[in-house]
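In what follows, a structure is listed as structure tokens, so that the remarks can point back to it.
For this view, one protein chain was removed and the others were kept in their places.
A, B and C label the chains in the order they appear, each numbered from 1.
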Amino acid sequence: MAKLVARDIPGGSYVNLGIGQPTLVADYLPSDKHVVLHTENGMLGMGPQAQGDDIDPDLTNAGKLPVTELPGAAYFHHADSFAMMRGGHLDVCVMGAFQVSTAGDLANWHTGDPDAIPAVGGAMDLAVGAKTVYVMMTLFDKDGTPKLVPKCTYPLTGLACVSRVYTDLAVFRLEDDQVYVTETFGTTVDELASRLRVPVLAGPSPA
Amino acid sequence: MAKLVARDIPGGSYVNLGIGQPTLVADYLPSDKHVVLHTENGMLGMGPQAQGDDIDPDLTNAGKLPVTELPGAAYFHHADSFAMMRGGHLDVCVMGAFQVSTAGDLANWHTGDPDAIPAVGGAMDLAVGAKTVYVMMTLFDKDGTPKLVPKCTYPLTGLACVSRVYTDLAVFRLEDDQVYVTETFGTTVDELASRLRVPVLAGPSPA
Amino acid sequence: MIEVCGDAEAALRDLRDGATVLVGGFGEAGLPFGLLDGLLRCDAAGLTVVSNNAGNGHSGLAAVLATGRVRKIICSYPRQVDSWVFDRLYREGKIELELVPQGNLAERIRAAGAGIGGFYTPTGVGTPLAAGKEVRNIAGRDYILELPIHGDVALIRADTADEAGNLTYRKTARNFGPIMATAAKVTVAEVNRVVPAGAIDPENVVTPGIFVNRVVLAVGTAKAGSARSGSRETTR
Partner (left out) sequence: MIEVCGDAEAALRDLRDGATVLVGGFGEAGLPFGLLDGLLRCDAAGLTVVSNNAGNGHSGLAAVLATGRVRKIICSYPRQVDSWVFDRLYREGKIELELVPQGNLAERIRAAGAGIGGFYTPTGVGTPLAAGKEVRNIAGRDYILELPIHGDVALIRADTADEAGNLTYRKTARNFGPIMATAAKVTVAEVNRVVPAGAIDPENVVTPGIFVNRVVLAVGTAKAGSARSGSRETTR
């Protein structure tokens, strides 16, 4: 899945990879693609995770893991970092999700469980700020409930922000409230249509 | 007049000196007073005007004159510079004025002449931003009209912002809509009272 | 002109009950461990802490929360794998939480330092975190109104201070330091070294000295790599 996302990120893009699975996308971005990684805790030009002696507690990513810096990196403070996001300067942001709606609404910060301790971090800022938001998630949760839904039931992160959804079974493009299936993995568009509660169309592959 | 203003600026203050006459105050600030000068075009730690080979067109003050930098200087961009002013971080600002009212209203950017080309610069930002605003001006204009007035007739720069007025004839402290004369030069409080259209009180000298 | 304090207690001497304390750091990067240790030895209670996280493990901010002297925390991401102290206090109803999206948190702190009365942000529109906030459509897009967050004291971690109070930071430990320094009545920076005025290139100053009141040298700790033993270099 990370490989497909990496394939679809245009060369020369400025990209933010969310905590968890999205960080794997970095492994599939060849250096000649000139993708520059942003981490919202104040850096552009982030390199791979740090190992051994390269670990510096003052150099971490948004998941608080030690990372490295690449030539051409830049550091900045939190207001500047989020101004960069909110101002629409990032080309792509890749995030996980609990639910995505056909309109592109995103729910990925809270399950609505009243006992859960809420934490939002930078997710809402990324959702409204990046020019395009890609989501990586399993298409169904453990009990088989679809996570691509007509309307999110979990608390929202952002409205109409997701344009592509990468899942274990298919890749979806969301446009004008329509869901296009652009690729399938071991399943068919008809089969997906029968398992999801949203109408899907066989569509063109992402540009 | 510049000497008196310099005397009254507390040691260790961060100070902005407006264009024109107020720049002369710098000549009377001994280095052991540790006053740090701010120029709104992006610098703290401004030194004296540059001469000869020290002139660098990239290093100017708000009046666009070449200046120098002192040890401990810092450069920053315009949004940061005005955030510093608007955020109340400057201790003292010294400006010229066309009129000051007893309430401390300041008029110093426009004479109201309909033929004049208006220009405001950073005057309104300094008026609202600095913790204290001192004005330096002649007490009467060329035709003898007082510039310390019950109410400004020229377009305003800021409301209730001036706390002290240094003039050729006296020093005034403005407080709670009262005008205190703290020093006179070749005149008396009674004489001033007769020439001004505002009530004045003989008051304590500035702290 | 800054005051170089001998220890954290001296730097925190005017901390009062009910104060709002801005604490720099993102996770442990940029967390002022020495100042937080000093805070443990203060009496001030009923504090409001503004920080991106709500502490982890048992040291630093977590240790401060454990004293029970923090009434409220304003942050974006309280829950971490080892945020045991906060989690317990929260579940026991012993601490109030104001959850703010990270960028709105940063911008609200900046606004306080910049004298901005409020601003319209698109972040959070249509979400539960916009509940009760004014929504306004400007040029075809919805925004919510957010207000500044002012601090009484800011406790931040920097790298080098010069005697004019100018600061530099190290890598992503910069995070909230520069904006918190602008937003508090008193800003205290924990630094690795103090150098003479002029030793930092004026082009490379990140926080100008006008925003800094006091500095303390960091004491080496096993936890934070940034908390290397500090040294006061010879001054002119």
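Heads up, the rule we're going with is that contacts are C-beta pairs under 8 Å (C-beta built on N, C-alpha and C of every residue); 3 or more make two chains touch, one makes a residue touch a chain.
Small disclaimer: the values here were computed from a predicted structure and weren't measured.
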item: Contact set of the excluded chain (shown chains only); value: A, B, C
item: Contact partner of the left-out chain, one of C:D37, C:E107 or C:D162; value: C:E107
item: Selected from B:G20, B:P48 or B:P118 as touching the chain missing from the view; value: B:P118
item: Omitted-chain contact residue, chosen from A:H38, A:K64, A:K147 or A:R164; value: A:H38
item: Touching residues on subunit C - with respect to the absent chain; value: 107, 111, 114-122, 136, 138-139, 141, 143, 147, 168-171, 201-204, 206
item: Residues in subunit B touching the chain absent from view; value: 39-43, 55-60, 64, 69, 75-79, 81-83, 85-86, 105, 110, 117-125, 128-129, 155-159
item: Footprint left on subunit A by the chain that the document does not show; value: 12, 14, 34, 36, 38, 43-45, 69, 71-76, 82-90, 128-129
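Note that in this section only the chains that are shown with their structure count from here on.
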item: Centroid spacing, where centroids are CA-atom means, of subunit A and subunit C in whole angstrom; value: 29
item: Interchain centroid distance [CA atoms averaged], subunit A/subunit B, Å; value: 53
item: Subunit B and subunit C, separation of their C-alpha mean positions in angstrom; value: 34
item: Touching two or more other chains - residue numbers and ranges from subunit B; value: none
item: Touching two or more other chains - residue numbers and ranges from subunit C; value: 110
